[in-house]
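I'd like to ask some things about the structure below.
Shown here: the complex without one of its protein chains, the others still in place.
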Amino acid sequence: MEKEIAGSMSTSATDNYLTHSRGLKSWLFTLDHKRIGVMYLVSIMTALAVGGFLAMLIRVELAAPGPTIMGNNSLLGSDPAAGKDIYNQIFTLHGAVMIFLFIIPGVPAALGNFVLPVMLGAKDVAFPRLNLVSYYLWVIGAAFFLLVLVSGGLDTGWTLYAPYSTSTDTRVLSAGLGVFILGFSSIFTGLNFIATVHTLRPPGMTWFKMPLFVWALYATAVIQVLATPVLGITVLLLAAELLFKVGIFDPALGGDPVLFQHFFWFYSHPAVYIMILPAMGIISETISVFSRKHIFGYKFIALSSVAIALLGFLVWGHHMFISGQSPLASMIFSALTFSVSIPSAIKVFNWLATMYKGSIQLDTPMCYALSFILLFGIGGLTGLFLGALSVDVILHDTYFVVAHFHYTMMGGTLVAFLAGLHYWWPKITGRMFNNRLGQIAALMVFLSFNLTFFPQFLLGTRGMPRRYFDYSDLSKLDSSFTLLNLHSSVGAFLLGGAMVLTLSYLVHSLFRGRPAPANPWGGNSLEWHCSSPPPHDNFASPPAVGDPYDFTGLEYDPDLGGYVPRRRSVPAPETQPVP
Amino acid sequence: MTDAKALPPEEADAGHHRFLAHHFDSPEQQFYTGKLGMWLFLTTEILFFGGLFCAYAVYRANHPDIFVDGHHFLSTALGATNTAVLIFSSLTMAWSVRSAQLSRTRGLIACLVTTLVCAFVFLGIKYVEYAEKMEHGLIPNRIYFERLEPRLAFEPDEAYLREKLSHYADPSAAGEDLDLRVRKVRIFFGIYFCMTGLHALHVIAGIGVILWILVRSLKGHFSSAYFGPVDYVGLYWHLVDLIWIYLFPLLYLIH
Partner (left out) sequence: MSEPTSSPTQGEPAAGRGSGPHVVPLAVLVAVFAALIALTYLTVAATHYDLGDWNLAIAMGIASVKALLVALYFMHLRYDHPLFALIFAAGLVFVFLFISLTLLDTLEYQSDTDPWADTLTRSGEPQTPMPLRSGSRTLNTNPKRKRGELSAG
């Protein structure tokens, strides 16, 4: 019996979701969540490349004080004044593209869409057509951003603050429309996931038997559904202000610009939890599997995801400490901000406890997972610095903030995304990538990331403001500004190189990679119980549900290069305690 | 589970399987999931309008006198009529869901048509109100494209505003002169159009989906075995009514 199962899982099935139907139309009009996930994956990685390219431009410019490539009689501006304008547009678009096109859809849309139904043993998400609509909304939103890029740019910063955004003649309206549409893409994905988790679980999978990645996606979906509509109304009011001068944000007409910030951050703060929660879910999965040990504190990790989702709605004012927000509100928000760090810390301690006395497999996903713990740890701790009201007054709008959110969003979410990408790559593509290259690239990412962003903490505390085209005034006072910026730029280029390396060996694996077994890493959640790649319908009949973190029933088969159910009928002796 | 008496056997089978999506195991699961999805969508609409209500709250807290002055330009009678019309349409919508559940196709169609008529009446009354405001130039002006279409950038009829406001004492009791009140009250109309305009857009969208359900009802898709879409559209329509229930006192019934 076991041999049969092993046999059926041993080769990539001849009929899987990739081969099920052929032709462009079968992809463009697909209702298969796996194909939609793959389309999302390709699309958001393209967005990552565009955003990354813009980042490279920024780092080249900032490598030395004064105009470097912008405003230097170049393609990017003929004089410093023009160079300044171009610089404003580039950092605005870098932020907007990375946030709205890459990170927010990121893990849920690209990896979650593929993995969630399979993890639940379901045939698809609850609303497959809505899923396809979500994807096309992403594409349309991206088209609007492209329109902005080629037709005059946007220089307000990705935060679109009034009153500048209501009076500039750059493409605020197009960008706003793009954001509105992308918001709906996000809302529909969240709606779909909530409904899927509620109604499509298999018999026996109660809430506390779900994998933690599902908990993470669920908590994220709750935020997406509750917070994103407020972004929609914010953009709508911005449009009304631009088109009809209604006066809501214009003090000359009785309005209040700080109100715009309240509106904007009521969404955008919970948005950062949309970014990080699924990433943490990936880490929970990978830490457990690659320590060959049951996750420690399952219930705490599951409930902490929900806690982060809810508490995240109470702290938006910490982005507005120096905006003119009343001191009373600022104090309340500062106090509440400290509470949000607690559930995140709980997760980190549980991950470390999981690794303790485990059998660590340093495959590529684990390298990224370990990076995450350190980098997100730094990012999260520096968030506490910024949450303290008095300290934030000094650090607001300096490079300290820039370093903080890059550590959390890039060192956190992007690194976890890479972990998940490598973890599920065999499942999605049916191919194994070169693990050695993966480990080298992961190390390169880790080192170059720190080289890029750690100096920025120092720049921030020394007073370098963010969004500044030219820091030569500062360099004249202290040459460390130049040196630190140079380090940061060198690191950025190495980081870009690491990403290119990663992309190369992953693409190479599509053509030359070894066919993947059903369970290369030895996970026990349901996606590892079907072939790699999965068949069109995922499972012929709902699979049996066990403990997703119980690895005692699996053993490594060297001929297969993957894990199979343990052949002995007597269960293996319990060597690890199950909490 | 199906009320087999309501339909001839062959239709009962069609209702069972014809609209059952492949990834659901049973019609009950599909119906429950559909309702869950619709309630999640309604929650997003609540948050969406909630933002507008927040802007309203902040504005009214900061400038209550503008709202007192502004509401004189709205007709309470028309607003109350619209409220009654929407409430009635909610009744007919709920009735149509009931008809679908009992496989009474004729009743279903009659109720849907009545709901549609009410929706059009609502929009008609709104048109009357908006037209009156446009006539006096109270539409928020300085349209973005005024460089391209100068004739669209019209100014409000200040004489009309002055005349009306002169009948009422200055609500802020700070002794403001009529000129200042006239200038301030223009902002009220911006808020009025934003809120009722967004609501009207939702009414139009509602008309669209009710029409879709009507077409399907005429084709005989709905019965006690399958009436989910009618229920979901009904929920959406009730939300439109709910939002108006709050808009009406906030804009029209200011004292």
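When the chains are written out, they are named A and B in that same order, and each has its own residue count from 1.
In this section, a contact is a pair of C-beta atoms (placed from the backbone, for glycine too) under 8 Å apart; a residue touches a chain by one contact, two chains touch by 3 or more.
What you see is a predicted model, and the numbers here were worked out from it, not measured in a lab.
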Residue touching the undisplayed chain, where the options are B:91, B:198 or B:211: B:91
Among A:27, A:313, A:454 or A:468, residue touching the chain not depicted: A:313
Residues of subunit A in contact with the chain not shown: 163, 198-207, 226, 230, 250-254, 256-259, 262, 266, 313-314, 317, 324-329, 332, 542
Absent chain, residues of subunit B that touch it: 1-3, 25-29, 31-32, 35-36, 39-40, 42-44, 46-47, 50-51, 53-54, 57-58, 61-62, 76, 80, 83-84, 87-88, 90-91, 93-95, 98, 101-102, 172, 174, 179-180, 183-184, 224, 231, 234-235, 238-239, 241-242, 245-246, 248-250, 253-255
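Quick note on the criterion: only the chains that are shown with their structure count from here on.
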Intercentroid distance (Cα basis), subunit B paired with subunit A, Å: 37
Sites on subunit A touched by subunit B in the complex: 122-128, 130, 173, 187, 190-192, 194-195, 198-200, 225-230, 232-234, 236-237, 240, 242-248, 253-256, 259, 262-263, 266
Touch list for subunit B against partner subunit A, complex: 21-23, 29, 32-33, 36-37, 40-41, 43-52, 54-55, 58-59, 62-63, 66, 140-144, 184, 187, 190-191, 193-194, 198
